[in-house]
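Handing you this structure, nothing more for now.
Only one protein chain is missing; all other protein chains are in place.
Let's turn to chain A:
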Amino acid sequence: MNFIRTVPFVPQMTRLSSTANVEFVNRNPRNLERMRIARKPDGYHLEKPGRKYWHKLILTPGNRSIIAKVIHFLNGPVVEVKTSEWALQKQLYSPTDTCAYISLGKVLAQRCLEFGITEMYCDLEPQKGGKAEKFLEEVVKGGITLQEPEVYKKPNPWDQFRPEKPWEVHDE
């Protein structure tokens, strides 16, 4: 106990900071899209609309089956459901009638929720009272939002408004 113990000089700032890295890179490719910071393929405002999305819902009616897909603007088809899959074909009478569209909507909604894709862009304009309209109804009833959130643009210091940051919203 008879020794002089030198205490190293600790600068004041370490009291406020933690020991983790200053920079952190999140490798999850879907993170930026979830945080609304990722860029959508923009700039085609003079073209026919339908190119600005992260995920898009596509319905392809065929002669012997209907295909419902969710495509990503870079990675292509991400979630696919066809009425010609044995799982659906087993229970349906016809692979292309209205019941098939309704069932397809339910199954697509369930799979998208399981895969973590709950919001997607959709530019289908179905006829009133038609099969595609029933399909979209089932998709929305299953819990999918057919509208993607706007890209969060960081406000410059001179901007008028300061919109709410998506990552600071926590439900208790």
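Definition applied: contacts are C-beta pairs under 8 Å (C-beta built on N, C-alpha and C of every residue); 3 or more make two chains touch, one makes a residue touch a chain; residues count from 1.
What we mean here is this: contacts and distances are computed from a predicted model.
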Omitted chain, identified by the protein name its UniProt record gives, among "RalBP1-associated Eps domain-containing protein 1 isoform B", "Dolichyl-phosphate-mannose--protein mannosyltransferase", "Large ribosomal subunit protein mL38" or "Peroxin-7": "Large ribosomal subunit protein mL38"
Residue, one of A:G62, A:P77 or A:G130, that touches the chain absent here: A:P77
Hidden partner chain, residues of chain A it touches: 17-21, 23-32, 34-35, 37, 72, 75, 77-80, 85-94, 97-99, 102-103, 106-107, 110-111, 113-117, 154, 156-162, 167, 170
